[in-house]
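Note that one protein chain is taken out, while the other chains of the complex remain in position.
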Amino acid sequence: MHDLIALTPLGAHKPRSDHHGGVSLIEITDVALASVAARLGREADAAALVAKITGIEAPAAARASDCAFWMGPDQWMIEASFETQEDLAQQLAAQVNGAASVTEQTDAWCRFDLKGDRLADVFERLCNADLKRFTGGEAVRTAIEHLGCFLICRSPGHVSVIGPRSSAGSLHHALLTAMKSAL
Amino acid sequence: MTQKNRLQGGLIDRGQSYTFRFDGKKMTGHAGDTLASALLANGVRLMGRSFKYHRPRGPLTAGSEEPNAIVELREGARQEPNTRATTAELFDGLVAKSQNRWPSLAFDALSVNDRLSSFFAAGFYYKTFMWPAAFWEKLYEPMIRRAAGLGSLSLQNDPDSYDKGFLHCDLLITGAGPSGLAAALTAGESGLQVILADEDFVIGGRLNAETFSLGDSLGSDWAAQTVARLRSMPNVRVMPRTTVLGAFDHGIYGAVERVSDHLAVPEADKPRQILWRIYSKRSLLTAGALERPIAFENNDRPGIMLASAMRAYANRWAATPAQRVAIFTNNDDGHRTAADLHAKGVKIAAVIDTRPGQPISIDYEILHGEIIDTAGRLGLRRITVRLASGETREIECGALGVSGGWNPNVSLTCHQRSRPAWDENIAAFIPGGDLPSGMTVAGAARGVFSTHGALTDGAEAAARIAADLGQTATKPELPKAEDAPIQITPFWHVKDAKRAWVDQQNDVTAKDVKLAHQENFVSVEHLKRYTTLGMATDQGKTSNMAGLAIMAEIAGKSIPEVGTTMYRPPYTPAAMGVLAGRSRGKDFRPVRKTPSHVWAEEQGAVFVEVGNWLRAQWFPRKGETTWRESVDREVLQTRKSVGICDVTTLGKIDVQGTDAAAFLNRIYCNGFAKLAVGRTRYGLMLREDGIAMDDGTAARLADDHFVVTTTTANAVSVYRHMEFVRQCLFPDMDVQLISTTEAWAQFSVAGPNARKLLQKVVDAEFDISNEGFPFMACGEITVCGGLRARLFRISFSGELAYEIAVPTRYGDALIRRLMREGQEFDVVAYGTEALGVMRIEKGHAAGNELNGTTTALNLGMGRMVSQAKDSIGTVLSRREGLNDADALKLVGFKPVDPSKKVPAGAHLMTIGDPVNAAHDQGYVTSACYSPNLGHHIAIGYLKSGDQRLGEVVRLISPLTGFDHEVEVVSAHFVDPEGERLRA
Partner (left out) sequence: MIINHPLLGPRDAAEFVYKGDAALIHRPDGMAPDALESFIEYGYLRDNPAGEHRELWFHEQGDRSWLVVSRNTLTHEITSVELARDVARREGRSK
């Protein structure tokens, strides 16, 4: 076991949490991510593999399941517990059998979860996704204050924003500012 | 001052009194007032000076189309020039100043312009200030700027914040008068997602300005009840104080919501305004109609306003510009104003109608005639009427309501190039064909002027839209309303006037229009530009029509033959701040921080912006007083022992697939197919036109797996290019791409002790000896007891060097560990400056050399371009022009006098040649002080440079005053044989 201490994307030892106007904004750091992209001609096999790993059908375009979301044509992001599956990418790579390319993505991203009743009011100040129509299971990639982000709707009152890790500070600032502005 | 012109009734809240100041004078108004209505109630008619002639002016309108009553609102940093008093909501403590006057509004020194008006007629800029040319910048322009009527800026930072936002709807309704409200009810009840936007702070449009009833209730009450009903529908969003500024492609609209402009200061954390981008499936324009004035002699005196505005001030705001008023009209609507003001106890001096045979009123005199002059310099005192009989009469009055008919408010219909069409029945332009996609127009905005007509038209339009979108519309029950037919005889201007104002904001008279025609500016677009008619901030909403009519009359054409100009976004002026949103100051763009940022801050690093990245530029130590001291130390210590630099910012792209190698063979001009697993290779990417695009390395981690690096600046564009090649050019290659730039914290560990240092953190089972891990090796390893990592033996500095990568979250811990373990070697952290110095010393090209104009040949890598394969850019790099015999070549330069600098950007000349572009021999791209050599060095491009080593050339930088001699040398100043990096 190595002895290096991790920093959060915001540069601290503990994830940050903020609360305003009935919405909570929580930095999530305990999720491992790996992308799975189908090899040419193996698209169905790759989708089947995602289904096998996650226990549910591979998400369709712009959709998310409990632990996977669609990134692009024939490409998915798998989510797992960091604590037990920090080596997610290696684990997956061992299973793909030439059907897919796997890439570690855990630390490419920062993630902030917003929970509350009035998320649509917050997100309409941030991006063009129409949160009023979200019912859960949507996975939209769009820009928030110039940053390319995934919006994963876990349920109508729970949205994950997954954005570029190096800009975690700017993204967090944008999210918190919008919360204070809208709520 | 008392509110001497305050009437009974109105929609103001008399229980709520506000104190405000105008030009320093304290006055009182009420909640629900605008600045203009409060001023009128206080007996103030004079509110500003005109733009060109400094003519005293009062409000012409009661809305956003206002040309005259333009003021500076608020004080200090929040001071906002050119604000319309007619739309500024009154709040307690409001402070406003009139603008374009000096020293005071009543006495303005520059009103001398008015006496000199014959010099300032249409086109005066073009005629008067032509000669001599030098006078323009020094004399004329400053003079005109001082005289011209723009408000002043505070020159302080705007203390408020602005949001941008995004809204989605099935139907956007713009304008919440009778037709907009009826449409919103219909669409709302049919289940559509509806946005109802109105620029006013009270919803209802003209319903709030009129006295007639809708069904059993007053129009304003019906509006209030309807708004309450709409607000109770979850699918309807009612947005007062929201101006739809523009209609853009495919149903996108821009709108500004004034969240806090009615407050002295926005609430904490709340924006002043929001710029909304509205995505609509359909839109309905119900923006109503705007009354138009009639041009006559001296028709711009304070107190002369549109009759509908006078009626609105009386009915909605219980304010009148004077206690004795007259009306001048060419249609029935003007008579309504007389009736309403009479009912409020205002004395009607006379109604002058241009049409014969108007019914007699028992309450006031109705005359058939026209107004030929007015008197009262700072406020109307008297009008002169020429009766149809030829008799002239002077009538005392403090205000005059003018009605020249109504123009449908077609502005937004024009934003996608639709031209309005002429409707003879109402003598006005109505929306033309080819409206912005998805737009329908209803009510007065398309010439349906009666209230009944507007209600029905709005409801029916909404019902059709609902049906079109697949919803069954239930038409709401609409109240009974007036349904008067339109009775108008077009009358645009009183003939033979000397100065009849057509465009009051830009001071254009009927005579100017005639002059333009006389000088052959006969196209309506030329008329506009020559006279500036309609070019002010109001876009001529109250003036274009009369201008066109006068033009038509002179040209002997019909109005539709003359045509009309178009409106453009924004519908009304918008603050710059709201267009910027949150993107200003330090939030102008997102910041990217490196994994070692926290640590570098602790070290007191100086940071530099590289794209969005903040990188450590150097790490000053105690006692170092200049940046050079720090950088020199970092360079020398790295070359002497070992240095560490965060290089995470370089782009990293994961390339996998059975065709990964074949793919790299396409995108790099040099070969990659035969690169062995565990090896790294330098790669040069060309654009298809043969110019160098980017360079980096590709490390082969497995047969079907590469990690490609790009320069920091080009990470995004290279990834885009690679996806283009993959998806568009070679769609059946088995290759998958994903960026991993942020996933890995990557550090360069460079210097003779680099290996020794790394051996202390790399786990023992990995052999990184020179034999086990030679120059250009790569591999997946573990560090610090099992953490997955990647190691690349590559060197930008020219030293024995590695780049080591760990998952980003551990980057901070790794650099701390390396610095601690490196103490025995006196390890240094180095920043981008030292990085730059070392790469120049080594002669490595970077962004300055790959500058978008240079080829592989220029870079000295001509032979790297493989002719044995078809890679991007290979073919066009063979173009003749890129292969001149004396092509630029990358070489080094050192000053003949070692004390001299060799600045980047300087040009090179052959000694003895004239100094001009024709004899240019090349230029310096990168330069620095080399602490290893003890003098300045540079690299750059020189014609046939590789043939000229040892030659002394002249270095010229006329801008910075450099002119001395440099010797042409190899670009590799340090370790030209490359022994160090293989050590």
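Chains here go by letter, A and B, matching the order in which they are written, and residues are numbered from 1 within each.
One rule holds for everything that comes next: a residue touches a chain if its C-beta (ideal position, glycine included) is under 8 Å from a C-beta of that chain, and two chains touch if they have at least 3 such contacts.
Keep in mind that what you see is a predicted model, and the values were worked out from it rather than measured.
The chain omitted from view is touched by exactly one of B:Ala31, B:Leu110, B:Ile252 or B:Leu515, namely B:Ile252.
Screening B:Asn208, B:Thr451 or B:Thr874 for touch with the missing chain picks out B:Thr874. Touching the missing chain, out of B:Gly24, B:Gly470, B:Pro731 or B:Gly852, is residue B:Pro731.
In the full complex, chain A contacts the hidden chain through residues 61-62, 70-73, 128, 141-143, 148. In the full complex, chain B touches the hidden chain at residues 248-252, 277, 279, 437, 688-689, 716, 720, 723-724, 727-733, 869-871, 874-876, 878-879.
Operating definition for what follows: only the chains that are shown with their structure count from here on.
Chain A and chain B have centres, each the mean of its CA atoms, that are 32 Å apart.
On the side of chain B, the complex with chain A involves touching residues 161, 163-168, 193, 269-271, 274, 277, 279, 582-583, 587, 589-595, 597-598, 612-613, 648, 654, 656-659, 704-705, 732-736, 738-745, 782-788, 806-814, 817.
Partner chain B is touched in their complex by these residues of chain A: 1-9, 11, 29, 35, 37-41, 75, 87, 90, 101, 103-109, 124-130, 132-133, 145-147, 164-171, 173-174, 177-178, 180-181.
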